[in-house]
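With one protein chain removed, the remaining protein chains of the complex are shown where they sit.
Up next, chain A:
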Amino acid sequence: MTKTALEQAQPFTIKAQLQACSSKEETFKTLVTLSKSLPRLSEEEKIEDNKIKGCESAVWLIIEESNGLRHFRADSDAKLMRGVLVAIVSLVEEKTRIDIQQMDLKAELQELNLSSYLTSSRTNGILAILSQLQQP
């Protein structure tokens, strides 16, 4: 099985790219670039069951597990959110459920310069996504 662009994307390069941003505008542009590496979900996968509630843009998340490691596929109708999803998924991809639950995802996103997306939870529902990722 060939790896998707997302799986190939190295978390540290995503981190480095985001941390190099010195302004909100640069973060925006970086997220737009990152969004292009997110494989889109099919229309059949964009169902209500996969939808995360609490986001003003539509966000779908599919969690799969093989050999005890979790794999995440996600999509959104908003491009910036797809960029944020690339960053979030890079933090948790191929980790065990327990490992993910023990992570401080909020702090990790803050380190990625994405803290402003955390405070406006009403707008983008990032917190809803994080809690979904850490569900048992």
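What we mean here is this: a contact is a pair of C-beta atoms (placed from the backbone, for glycine too) under 8 Å apart; a residue touches a chain by one contact, two chains touch by 3 or more; residues count from 1.
We adopt the following convention: contacts and distances are computed from a predicted model.
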Chain excluded from display, named as in UniProt, from "Na(+)-translocating NADH-quinone reductase subunit A", "Acyl carrier protein", "ABC transporter permease" or "Cysteine desulfurase": "Cysteine desulfurase"
Selected from A:63, A:78, A:103 or A:128 as touching the chain missing from the view: A:78
Touch criterion as defined above, residue of A:23, A:42, A:66 or A:135 at the omitted chain: A:23
Option touching the unshown chain, where A:57, A:110 or A:134 are the choices: A:57
Chain not shown, touching residues in chain A: 23-25, 27-29, 32, 56-58, 77-81, 123-124
